[in-house]
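Entry: chain A
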Amino acid sequence: MTALLEVKDLTISFPQAQGEPVVAVDGVSFRVSAGEVLALVGESGCGKSLTGLALPGLLPAAARLGATSEIRFKGTDISRLSERELRNYRGRRIAMVFQDPLTSLNPVMRVGQQIIEAIQAHRQVGRAEARARAIELLSEVGIADPGERVDSYPHQLSGGMRQRVMIAIALAGEPDLLVADEPTTALDVTVQAQILELLDRLRAARGMAVLLITHDLGIVAGRADRVMVMYAGRMAETASTAALFAAPAHPYTRGLFASIPRLSGEGGRLPSIPGTVPRPDQWPTGCRFNPRCPVVIPICREQQPGLDAIASGHRVACWVAAKTAAKTAR
Partner candidate 1 sequence: MIGWLFRRSADAVATALVAVVVLVLLVHLLPGDPLAVLIGEREVDAAQRAALAASWGTDQPIWIAVGHYLLSLGHGDLGLAMSENRPVTTILLERLWPTLLLGGLTLVIDFTVGLALGLWSALHPESWRARLIGALTVVGYSLPSFVLGMVLVSVFAQRLPWLPPAGLADLTLPLDAPFAATLVDRLKHLVLPLASMVIATIAVPLRQQRSAVMGTVTQPWVLAARARGVSPAAIAWRHCWRPALTPVVTLLGLWLPMLVGGAVFIEMLFNWPGIGSLIAQATASRDIPLVLGAGVLLIVMVQVGSLVADILYRVVDPVQRDQ
Partner candidate 2 sequence: MKLQTKVGLGLLGLLALLAMVGPFVTVDPDAQLDLLHGTLQPPSLSHLLGTDEFSRDVLARLAHGAGISLGVGLIAVVVAALLGMAIGLWAGDSEGMAGKMLRRVINLGLAIPRIVVLLVLLSAIGAVPIWLLAVVLGMTGWPAMARLVRGETLRLRTAQYVSAAQALGATRARILWRDILPGALPPLLVAATLGIADAMLLEAGLSFLGLGAPPPAASWGGMLLESRSVMAVAPWMVLAPGLALVAATSAATLLGDALRRRLQPDVT
């Protein structure tokens, strides 16, 4: 069965005026099946947003894809398509929801108009029909009084409502894949839960796949089927959510879990991963995590580990984890 989305060896680099191009995303591969929720987790600067933008072909003009990079949507490589051809995919097959709903909505256009725009970009529908559909969508994302709200301007809505509008816009084209880039980061905690709940419902109702990009492991539990952890442009670990939460193998992932504040348990200093994320032009040799790693061994500083399976469906890019797995396998 072909996966809905298959990304192979995605490399995104930025040529510089002088010197080597800066590589922001380095050889990332993953796949998403229809109806599945894949979480892409990492700190800011790890390249997860760029990965998300690469899918509908919305990278900044200066970005270059690697020669062997492939983005296969239902079998077709869309990474080499022209702008015109890509427009058929954007909104219609692959939709995006962005982080800040205030600036991602045109301030001088009514929200209904922006939904209608999304509808009419892909289907020939009359204004009345499009408007009716927009009201339906607003209702579907849980906005009260959709008939009134459809004529509101973005500044007249609360943050949570604006994000719902963004989701409605994303759904307008009936996409197969929804890429949500930090959809809840700009919202209050209570609203975050509501939005995630909404995404869950919609996904189930429409059989839509979701690529959930976030830095917050907390929102991943119970919402994602599988998780990918990214660090410094590369994949560090990937597993089903259950497996990852039960037994995180990569030291970075472990560090992330350890630093989640918990209400239960004893008090004390909150653990944090020492050091900071390296910039793309300052990546260390060998495993990129090695300067901050608590279990670093000599080979980590020389060679980059490959993404190897340590259990079924659970792959890690770490020499130590691979060794440990090999030992337990014996």
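In this section, a residue touches a chain if its C-beta (ideal position, glycine included) is under 8 Å from a C-beta of that chain, and two chains touch if they have at least 3 such contacts; residues count from 1.
The set was built so that all candidates are chains of the complex that A comes from, given by their letters.
Treat the numbers as computed from the prediction; the structure is a model and nothing was measured.
Here chain A appears alone, and the candidate among 1 or 2 that touches it in the complex is 1. For chain A in complex with candidate 1, the touching residues are 56, 58, 87-92, 95-96, 98, 100, 103-109, 114, 117-118, 121-122, 153, 155-156, 166, 169-170, 172-173.
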